[in-house]
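The complex appears here minus one protein chain, its other protein chains still in place.
Per-chain numbering from 1; labels A and B assigned in written order.
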Amino acid sequence: MDLFLQQTLDGLATGAIYASLALAVVMIYQAIDHFNFAQGEMAMFSTFIAWQLIAWGAPYWLAFVVCLVISFVGGMLIERIVFAPIHNAPVLSHIVVFIALTLIFNAFAGFIWEFTIKQFPSPFPSELPFETTLIGPHELGVVGITLVMLVLIYVFFRFTPVGLAMRAAAANPVSAALVGISVKKMLALGWGLAATVGAVAGMMIAPKVYLEPNMMLGVLLYGFAGAVVGGLTSPGGAVIGGFLMGVLENLAGTYVIGSDLKLTFALVVIVAVLLFKPAGLFGRVVVQRV
Amino acid sequence: MNNVRNHRANPADSYELFGVKLPQLRMILLLIGIALALLLPLVLANFAIFQMTQVLVYAIAVLGLNLLTGYNGQFSLGHSAFYALGAYTTAIMIDRYDIAYYWTIIPAGLICFIGGFLFGLPALRLEGLYLALATFALAVAMPQLLRYEHFEGFTGGVQGIDVFKPDSPLPMLNADQWLYYFVLFWGALLIIGAWNLVRGRTGRAMIAIRDNPIAARTMGINTALYKSVTFGVSGLYTGIAGALGAIVAEFVAPDSFTFFLSVWFLVGMVVGGLASIPAAIAGGIFILYMPNISEEVISIFFGNDPSAKALIWVAFGLFLIFTVYVVPNGLAGLVRRFVIRYATRRGD
Partner (left out) sequence: MKSTRLWASAAAATLVLGIGTAMAENAPGVSNSEIKIGNTNPYSGPASSYGTIGKSIGACWNKINDDGGVNGRKINWISYDDGYSPPKTKEQIRKLVERDEVAFTFQTLGTPTNSAIHQYMNKKEVPHLFVATGATKWGDPKGFPWTIGWQPNYQTVGAIFGNYIVQNHPNGKVAILNQNDDYGKDYVIGMQRAMGDKFDKLVVKRETYEVTDPTVDSQIVSLANSGADVFVNISIPKFAAQAIKKMAAINWKPVHLLNDVAASVASTYKPAGIENSIGIISVDFYKDPNDPEWKDDAETKAWNAFMDKYYPDGDKLNKMNAYGWAVCHTMKAVLEQAGNDLSRANIMKQAANLKQVHVPMLLPGMFVDTSPTDFYPLEQMQMMKFDGERNVRFGPLISAETE
């Protein structure tokens, strides 16, 4: 029973990592109607920027904020510089550019910061007010931050004019343009925000898994899986999906299949969920008009 | 009668480029291509022949992916898994059962057809990104399955399996040349097969499903069946590529078939161009040579500075972006554009 509880809580802690990245995935999906395969590497790169600032002596929260600003601007620049010229190119061309960005960020981080693992500080206190070995303060903090981000994103898309405009621009660019929404601006803004959410995710993940250029390779699959399992149109669903992946992964690894088939398990979960609920557990079913 | 025939004729046939009618021009280029494919290995060094063989192997895999994506509109990031399945089928048959290498190609293809068909069944319900994710997961999980301890007796586990390169049965060809022609034979067979497939009833159905699935269904096309079969055929092509690749590399191991292999197939397909058969060869060339060129560019710029080696992927990535800018529809698209721009109607 102890093992079960410990594995479940650990799963939630790892799940929070997946959930935070899944939020970034949903963010960009709402803004550009695509996955961004480079999301993980962008988040890793943002985290390295924060690490560098801290290594130069900046206090944590200053580095945190500066990193978010740089990520926001960087995300917008990527959209403006890299994607604007191929706006009308086929979807697959975009995917190739995502892949190219992944390679560039990964290799560039390796070039600048090398591959030895780096400690990244946690903003949370090192001791919990109560005695437990079940969950650490950082893990608890990550769960909290993920939930805060969820609320912010939910409110943003649901209640702010910009958020609504962004969703409209992604879902139907032509109509959106007709009602006076600047699709261009919305795209850039969406990229900026997604990069920012990714940066927060990266800074939450790094203290736990250690910072190095390949930090996000493994997290990305589970982040995508969480987003898809929960539903790409639903930030809340994505977070639940992320937590679910974390917990299921641990329990299956402990009790069912053993640790050497965990990835295969993730594959089965993804295919199974998509089979029975193609729009994800909490996603809206999009009815296509002919 | 005359009118009807004119309708059915390809309107492009009445255009000409450089004073040669398009169908004839196509034929001339095809003949030049065939002559080069047949004769080059007789004069090139063994290493270059080996590279050409690998290009063919990748081209077959890219062609398989192109049948799925280019002609049928389904995404896949999981083709490294089919490639692995084909490669392991061949390696296991040769190593464990002492079957001659040439008997292993068809079984490898068939197993991958079944594998593709079965994976295609659930994939029916998935579209676009969802399918991409499911296949992505397949590619990531495959090396783990190949390493799995309980399959070790079969797969060789983490150590992989050695495959022995066949000797040439013909005295005038060396082993590299022989292997090249062996792969070329399969490549030609599969290209002809693909050409017939996409031009026939099945191909029209595939394309109709890609362009408008709802209309296709209304017209009585069994979309479910066609989509699954396309997945199967695509798996068959990629599986045969894997089988040939195993013989060429003389070795299979889980690390040969990571997710990145799927990525290279995808990149090769897009750079070559969608829905075009010759584009697959361009894709194969790209997959093999681009990393080498990136590496050389880096060493030209940075000499023997050891740190610069880390920048190889940066160069490769920049090159990819550049390619997408210049030829958003792939090289095939570029050729098409060129023809449209410069071809003139006969007699005009």
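Following the convention adopted for this analysis, a residue touches a chain if its C-beta (ideal position, glycine included) is under 8 Å from a C-beta of that chain, and two chains touch if they have at least 3 such contacts.
Because the structure is a prediction, the values reported are computed rather than measured.
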{"item": "Partners of the unshown chain among those that are drawn", "value": "A, B"}
{"item": "Of A:Ile86, A:Leu140, A:Val162 or A:Val209, the one touching the omitted chain in the full complex", "value": "A:Val209"}
{"item": "Residues belonging to chain B that touch the chain removed from view", "value": "45-47, 50-51, 54, 140, 144, 147, 157-160, 162, 164, 245, 248-251, 253-256, 258, 260-261, 288, 291, 295, 304, 306-307, 309-310, 312-313, 316"}
{"item": "Chain A residues that touch the omitted chain in the full complex", "value": "2-3, 6-7, 10-11, 13-14, 17, 103, 107, 110, 114-119, 133, 136, 205, 208-210, 212-214, 217-219, 221-222, 249-250, 253-254, 258-260, 262-263"}
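Criterion: only the chains that are shown with their structure count from here on.
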{"item": "Centre distance in Å when chain A and chain B are each reduced to the mean of their C-alpha atoms", "value": "32"}
{"item": "Partner chain A, residues of chain B touching it in the complex", "value": "69, 122, 125-130, 132-134, 136-138, 140-141, 144-145, 147-149, 214, 263, 266-267, 269-271, 274, 307, 310-314, 316-318, 320-321, 323-325, 328-329"}
{"item": "Contact set on chain A toward chain B in their complex", "value": "34-35, 82, 85-86, 89-93, 95-97, 99-104, 106-108, 110-111, 221, 224-225, 228, 232, 260-264, 266-267, 270-271, 274-275, 278, 288, 290"}
